[in-house]
Structures are given as C-alpha cells and as structure tokens.
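For this depiction, one protein chain was excluded, whereas all remaining protein chains were kept in their positions.
Presenting chain A:
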Amino acid sequence: MKDSLVLLGRVPAHPDSRCWFLAWNPAGTLLASCGGDRRIRIWGTEGDTWVCKSVLSEGHQRTVRKVAWSPCGNYLASASFDATTCIWKKNQDDFECVTTLEGHENEVKSVAWAPSGNLLATCSRDKSVWVWEVDEEDEYECVSVLNSHTQDVKHVVWHPSQEVSADRGPGYCLWGR
C-alpha cells in the first residue's frame, strides 16, 4: 500500500459545538483549535497521547471562527463572530490576551499574519479587510481599511514574500502596499 494517512487519535475538542478551525504552530508541536463554544484550546502531545494544554476562555462572546499563529510562534490571533480579534501571547504553557482589536461591524471571518510578523489582516461580513501593524511594544494600530468587496469577505491570505494580501469575497482582490 502506498503512503497513506493513519488515524492517530480522536479527541473531543469543543463540547456540544462545532470545531471551526485548527492551526499548527510554526514548530509543529502545538495545535490550536477554536469553536462554537467560544473557546480556544491548545493541544500538545504527552508521549503518544494528545492532551489539552490550555483553554483560552475569556476572550470572546461568540463563536471563534479562526485562529492563526504568528510566524515566530509566540502569538496567536483569534477571529470571532463577536466582531473582535484577540491577540494572545504565549508564556510557556499559558496564554494571555494582550489586546483586542475592534472595528469590524460584525462577524470577523478570517485573520492572517504577514510573513514578517509585523502586519495582520482581518476580514469580515461587513465587506471590509482591515490591516493592522504591530510594533515592538506589542501595540497594534489599524493602518488600512480596504473596501472593495460587495459582499462578505470570507478569507484573507498574505503573499509568502511580499507585503501583498489577497482576499476572497464573492470575487478575489489583490492588494499591495
């Protein structure tokens, strides 16, 4: 039999609700999951089993739709239907919410870090894409609000090497600095 996937384990992650997204950290050692129970869970292995290392529960009032690790692996951004995006800082096994990005009018559907780690993009049902810049003191500032979509913007990604982002509503948009 050729290379195939082998199921290693099954874990109940978000009780009585949907798990909306999963993200591996850059080192490949931790898995972040987020769900309809408004929580984020961080998973790691202890020997052969997957265990929940941390539960981030004070960040959001509604479904957490997406989580994204920063390129350095020390931060986690979470996008929620409550219209906010939380930035969590990793401190060994604990995570602390260092800031909450507000501005979108309704559900934030996606969040993505630029490869440099200095920029973050969020997109929402309010048809806009917001670009945030972070400095060395962990201060976030919105540097741009992009309004070219006519409907919900569901997904946003950054170009691997340039400061360009692409997002998808009913059509695709490509943005450059």
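The rule we apply is simple: a contact is a pair of C-beta atoms (placed from the backbone, for glycine too) under 8 Å apart; a residue touches a chain by one contact, two chains touch by 3 or more; residues count from 1.
As a convention for this text, contacts and distances are computed from a predicted model.
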Would you kindly match the missing chain to its UniProt protein name, picking from "Phosducin", "Myotubularin related protein 6", "Geranylgeranyl transferase type-2 subunit alpha" or "Cytosolic iron-sulfur assembly component 2A"?
"Cytosolic iron-sulfur assembly component 2A"
Of A:F81, A:W113, A:W132 or A:W158, the one touching the omitted chain in the full complex
A:F81
Where the complex has a chain not shown, which of A:H14, A:K90, A:R125 or A:H149 is the residue touching it?
A:R125
Among the options A:E107, A:D126 or A:D167, which residue touches the chain absent from this view?
A:E107
Logged for chain A, residues touching the omitted partner chain are 18, 36, 62-63, 65, 81, 106-107, 109, 125, 151-152, 154, 170
